[in-house]
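With one protein chain removed, the remaining protein chains of the complex are shown where they sit.
Up next, chain A:
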């Protein structure tokens, strides 16, 4: 795993609060998010809360605003330490993010905190360029990444568009009950 030299850092955020995670079929999960003003104090607080909620959720590598009940185009990602991670930008939040380029498409099995009992085989780009705005400063950043961080970004951007991995599963045999090993 390599720490990416991105040329940007997530600005300091206020203390975050842990919010309740919405589970499907919560209707907010199907709502496309509206673009936000990254300097708006409510957006800054949401950014902090997403990171705080993600940090206490086991196995969670990303969380979108829809998953805490807010239909805005904001999400957090942190794939640090995950075995499938190659390039890693640490813990960060992006607002109004869009995918600029994707390549090296591969199929992988995905789960979601909002769909806890199912997983699905989804085709995602393993090379990805995303552009978004940092909270607080509104700095426009371009994130170039690969492997697991690329998959996480696509999953979260889908959430901000009101889509779940269920909308992208590869076929009728690509939906699986989650295996729980206890």
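Definition applied: a contact is a pair of C-beta atoms (placed from the backbone, for glycine too) under 8 Å apart; a residue touches a chain by one contact, two chains touch by 3 or more; residues count from 1.
Heads up, the rule we're going with is that contacts and distances are computed from a predicted model.
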Listed names "Glycine cleavage system protein R", "Gluconate 2-dehydrogenase subunit 3 family protein", "FAD-binding protein" or "ABC transporter sugar permease", matching UniProt entry of the absent chain:
"Glycine cleavage system protein R"
Among A:21, A:91 or A:118, residue touching the chain not depicted:
A:118
When the complex is taken as a whole, what residues of chain A touch the one chain not shown?
23-25, 30, 115-118, 120, 123, 163-164, 166-175, 177
